[in-house]
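What follows is one structure encoded as structure tokens, with my remarks underneath.
The complex appears here without one of its protein chains, the remainder shown in place.
Chain lettering (A, B and C) follows the sequence in which the chains are written, and residue indices restart at 1 in each chain.
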């Protein structure tokens, strides 16, 4: 161990100054992540934060670990490739609702299904912040603040937890940018879960959705242990308002890839070449 | 009406000879589609079949209607653009499990959410037929017939109905290539449904999955009326074996786009240009 | 310089309203018959970062970006410093800032004349809620000789949704500012005729597309193209068209193809990363001969690059980014007003030639706003009556022009299946060499043999030196040509509007008699230079001046570099 002294949350922050608007919920996610890292006493050198593109996706540069700021929508794919190639690392993917549920929707459902041992944090502000306020897949039907959809998107928003469940995610929780302590706890649990963990964070966009400050009033905490049964979870996820926080569902199953116990054959390369010789 | 004489199913077939293997389930889907068209007395000139790429996606050329054989995974996007631009047409999209749930997964969940008034038929043989037999997102975990995944994909298959439900599809049914009459009935109902209708067809690949002839024995018919409640449907879709056929779920909601009652302004173009003049 | 320009930069913090100030100033100037350009520059922050309104007032509508500024208004110096790369000052420049400010050494080093006013104090004297940006508007308006009433009215329109007190404060500050004579004798350019338009290139492109018949737009937001889509959303609603917000660019391009297949002219707009995602399906449009227009508003590349800044580095992908042999149209508007013409032309060509058209605009012309004389429109030649079909309908019939009759669903008896698989004339998939080679030739020849007329380029001047460029570089290159002419090297400027198919014969004719050709472009690797060398067979020596963004091409730097190239 190179880091003998116990690090504090702030020690996990990098020196890069966030470009976020003052009051943006994403600051709180950053705080929760560094807090969770400190709590886990995680080794900075063995941790990678991977993201796509969006205000939220800027986060990796603000953490003093390894990071990959990828392209829009593809963070989960980068993260899965990395974790499968390097199972020794702690891998967290993160990004926004546009990045994860719109352009990245296919990778999201397939990551839930594939169940690689990593964590995905979706920072959901129900809007495309970075491109200046268009509707995302979680925007309310009648939100008419964008010129692109002047009467609102008119389409029912996704329920990300329901989608994750139907796709096969074994661990689903929800955090809120107004409660970074709970979020830090959930992140630590997510990292500890031996499989794919999906943390849906309601993280307000103060600039394009100032009305989201009202979330404070409607957020609730899930009571009791996480549901361990997909049926019951489905019932909740299809109907909830999306503001229940806490660890909502956990039904572990073996993660992919299975750990191989076959010893690697040192002569395999030579054998492969030889297999072509007549 | 140009077609005064009532057409039979065979009149809806084109003269192009299918490239399918003898015994392929997709023949049966073709039969069911033309039968449904005949039953509905549908106007060939106002009907469009849109597909992606795969054995299944070859189907449009075999029907004597308008058709678009697109690129792999994008049939649903073409179909939605077409229907939104031309609401007067009857639009059916179709394709395979690889086309629809793997590369096309994002369009699938978003089409379910968007709820454009059209029909999507997924011809699911749990394999990539056209590329010679690799695992698809619906392939059983332990199916080890592909050299790409010699021990099986090792990942839990998607449950397409559950995914469609969680994504917001208002109409979900399942057919089986061994029962083209039922399928024809379901297709006719799907077309009649005023919104997005998702017909999941178990259509066997005789060449790469000869074991699928066993499906005959396990297929059942859904009894009673379709479920009209998402919770109950979720319970079924998350647990079923995937071989329950019939109309399983129907909970109509307004389709997109809403019909506009605003008269089109004949001078709008001039007005737009004028709006820039100082 | 012979041209009369006045360049003004107003810089401040993101929330300080410098952009509003610049916009209102330019609008009021437009009302007096003035001409001018407003370029907006921001930091990477969405809110609360730095911003700058970069104005150029000029009477010739040649809207190069200013590099040297006559007047800089710095609401504070901290935010100014972020733009030091772009805002150059000299001994003849003026600086206006707060009385309390100490000027940074780098600014003082340029030896400008400094004027200082008690900004905050004056604003609050005008009104309790008074804001400095409106005060500055008043001051600058007076400098330009703008009627106070006009500025007040425009501000009131802009602030219509704000509370009354806010609007009152604005009025008071504008009036207060306008009442202060400024000891500054900057030459104000003459005003031109009134009756102009005030628009951004992105709006102009949207207008051109709608006027050319676009009635379906598929949209996925991306900087700096989102505002095209946002503007068109409103227009389409009035026209009874549809805009569909897609889940990604893969969906967007395919939705457009679907609508176009339905006979409804279709469009999408994006930028580099989105264009990259679209190429597979643009190839489908080419192979299936489905018309579609893609506006690509270029930004700094590669990858995510510099999303908010301009560059001309997507030429390679626009020309050659499709797999297989996939001939298609590539066009580029030359300036803001030309966005109306070129986008409209592209839409019409795509429809007529049944293929994909990529229009290469960029952040500079796309997101800058200018006062322009009524833009030219593309007037389609009256279409020849459709040739009556002989025999059975063949969707991909081989014809002398290469263009076949395109039916749409609903047309009786013309049923066909469009296909991206190689096919025979009937549309049935075919892997035969004969079908493949014929259809490849058809798709190429219909473009190669088409008569595109005289709009393939804008040719100015007639010197023995040719400066070749495309799209938004045109203004800077034309200004460089003026400089060269002054220095005894008259040059002709050929600004390409139609990049593919390249009009090689016309191009060679245009450079005839020139001893050298210099290709000028805003990217690192000389993409246009390589393309022209590959296709045009110039008899002359061909040189390259390629300068990546994000700072706009500077006429002076071009002129100097060209001088060195031709007199080595």
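Methods note: contacts are C-beta pairs under 8 Å (C-beta built on N, C-alpha and C of every residue); 3 or more make two chains touch, one makes a residue touch a chain.
Every value quoted in this text rests on a predicted model; they were computed, and no experiment measured them.
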item	value
Displayed partners of the chain not shown (whole complex)	A, B, C
Identified contact with the non-displayed chain, of C:90, C:118, C:163 or C:302	C:302
Which residue of C:70, C:175, C:280 or C:338 touches the chain not shown here	C:280
Residue among A:41, A:252 or A:271 that touches the chain left out of view	A:271
Sole contact to the chain not displayed, among C:104, C:429 or C:464	C:429
Candidates A:71, A:127, A:183 or A:250 - the one touching the absent chain	A:71
Per the touch definition above, residue among C:23, C:230, C:247 or C:311 touching the missing chain	C:311
For chain A, the residues touching the chain missing from this view	2, 14, 16, 44-50, 58, 60-61, 64-71, 73-74, 77-86, 88-89, 106-107, 110, 257, 260, 262, 264-265, 268-269, 271-273, 276-278
Contact set of chain B toward the excluded chain (per top definition)	19-22, 53, 55, 69, 71-73, 102-103, 105, 128-132, 134-135, 137, 146-150, 153, 207
Chain C, residues in touch with the chain not shown (by the definition above)	43-44, 85, 250, 272-273, 275-277, 279-280, 283-284, 286-288, 300-309, 311, 313-314, 316-317, 319-327, 419-422, 429, 431-434, 436-437, 440-441, 444, 523-525, 527, 530-531, 533-535, 548-551
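In the analysis below, only the chains that are shown with their structure count from here on.
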item	value
Maximum centroid distance from chain B, chain identifier (CA atoms)	C
By count of C-beta pairs in contact, the leading pair of chains	B-C
For chain A paired with chain C, centre-to-centre distance based on mean C-alpha positions, whole Å	37
Euclidean distance of C-alpha centroids - chain B vs chain C, Å	41
Between chain B and chain A, distance of the C-alpha-averaged centres to the nearest whole Å	31
Where chain B touches two or more other chains, by residue	106, 110, 257
For chain C, residues that touch 2 or more chains besides their own	237, 247-248
